[in-house]
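Data first, discussion second: the structure below is written as structure tokens.
Note that one protein chain of the assembly has been removed; the remaining protein chains are unaltered in position.
And then chain A:
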Amino acid sequence: MAEMRVQIVAPSGVIYDHRASMVSARAIDGDISILPNHTPIILPLTIHAVRIKRISIDAEDWVAVNGGVLEVRNNVCSIVADSAERARDIDIERAFEEKHRAEESMKRLSGIKANLEYKRASISLHKALNRINVSKNKRV
């Protein structure tokens, strides 16, 4: 079976490095799946889950990625994001806390929609929801 290497890098180091048969992610203009031996490509991602189909085990790994850029070259798919967390590493309580906090400040700031802080709060809500969603797909 064809395979490729998937590497996810964040400022805290290499988050994920495994062989895989498929990677699914969400680019800014829609979902994308990368298969092995893909032609070289660079594309930015949105705040969303990245799903990786592993080669050695019959399972999918979920990784929460906050934006970043995906690059495929020499059959290596690397994702460089300013933060990324594997499903098993996510602190679910903190994610809920962040969600709550973001919702609160959005409520407080609603009405002034163009507000930069409102935008910021909605981004952090988005991130928290993404992390909660990803952590539900933890492998046991």
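One rule holds in what follows: a residue touches a chain if its C-beta (ideal position, glycine included) is under 8 Å from a C-beta of that chain, and two chains touch if they have at least 3 such contacts; residues count from 1.
We adopt the following convention: contacts and distances are computed from a predicted model.
Per its UniProt record, the hidden chain corresponds to "ATP synthase gamma chain" from the list "NADP-reducing hydrogenase subunit HndA", "2-oxoglutarate ferredoxin oxidoreductase subunit alpha", "ATP synthase gamma chain" or "Carbohydrate ABC transporter membrane protein 2, CUT1 family". Touch with the chain that is not drawn comes from one residue among A:2, A:41 or A:59, which is A:41. When you scan A:83, A:105, A:122 or A:137 for touch with the missing chain, the hit is A:83.
By the touch criterion stated above, the residues of chain A touching the omitted chain are 9-14, 27-29, 39-44, 67-69, 71, 73, 78, 80, 82-83.
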